[in-house]
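Below you'll find the structure, written out as structure tokens, and then a few comments.
The complex appears here without one of its protein chains, the remainder shown in place.
For chain A:
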Amino acid sequence: MTELTSGSIGAVRRAVAAPESGGGVGMTVLERRYRRLLRVYPAGHRAAYEEEMLGVLMSGAEPGRRLPALADVLDLVRAGLTARLGRASLTQRGMGWRDAAAVTALLAAIALAGAAVTTLTSGLVVWARGDRMSAYGVDGLMLADPTARAVIWLLVVTAAVLGLRRMTMVLAAVGVLVQAGVAGFWSGLLPGPALFAAQGIVLAAIVTGLSAAASGRTARAVLGARGLMLLAAATVLAALTRAFDWNAIAPEPLITSPYLPHPMLTEMMGFWLPGLVVAAGVWVTGRGVRGRIVVLSAVLYIILAAVVEVAGSVTVGIHSGFDMSILGQIVLTALLPVMVLAAGVTGLLVWERWTASRSLRRLGATE
């Protein structure tokens, strides 16, 4: 950050430092106190500016002063801590979260689109077999729910992949309305699906919020061609394994062939294989982003689980009264995502501190 290079500076520093090493003859109490205060700055900054700043501080001090001025102390601590955290790395850190928000929003939108397409496809298959859609809705109207969801989330994914930031956010907001409409639709019929619909609303709202927070690069820019390809590959893999699964358990399989993978295998692979490819896609976003995507995704997952838990507790409470244990459980469950976020952020900071100091030490060793 502060690699001031100057031929004379070493000699100057030695000349300047000489009285100090003498042990206080040339150094006043005030100077020693200012020097101690300047330790709030990182070593690089001190090496570049300490003597100079000390000169400024001493020039500004009225004669006879023994204690540093309070305003100076506050100013130095603020500036020193800012330098230590690193103005550049601070904004970079902010950028990391914004990049991660863009990618996490895309991942969640893909999940929402995937869920809708899955329901829609299975509904269509049943429809094609002549069922009256009793299981999927009121005579065909039921397909309106997964169709609307599939359309809006596929649009969101498309906008994100094309790198249209505003469009992604606006479409995601429309997605919230669609999910809310779906929830209203189902809650009139069955409370169970309405619970899942509540999850949908929450997830849609989070996608909207994350897209709004992603004010930096778009998901397309963060992932790059490689990341996008990996996510596309994961989606195709998930669709394929899902299709094989259906085919295997269907009463009249569409395809029968001895070369099809075993149902046990596709069932096992249906989650892990696409998951691994998604992980690879997240990995290529690079250091400073991938860890944040993992933290955000984990928090998102916990939020979705918490929504179901809280809804369950509320249902129990409605039936058998809210006692302390149920209320406590609701509060604890609601706090869980916050705790996971705090733990994730802290863990990341500690980890980055550690890797940064390690690379600094390595630099020092080679010098």
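Heads up, the rule we're going with is that a contact is a pair of C-beta atoms (placed from the backbone, for glycine too) under 8 Å apart; a residue touches a chain by one contact, two chains touch by 3 or more; residues count from 1.
Just so it is clear, contacts and distances are computed from a predicted model.
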item: Complex member absent from the view - protein name from UniProt, among "Twin-arginine translocation pathway signal", "Carbohydrate ABC transporter membrane protein 2, CUT1 family", "Glucose/mannose transport system permease protein" or "PadR family transcriptional regulator"; value: "PadR family transcriptional regulator"
item: Hidden-chain contact residue, picked from the options A:Ala79, A:Val202, A:Ala298 or A:Val316; value: A:Ala79
item: Absent-chain interface as seen on chain A, which is shown; value: 1-2, 4, 6, 8-9, 12-13, 15-16, 18-19, 26, 45, 48-49, 51-60, 71-72, 75-80, 82-83, 87
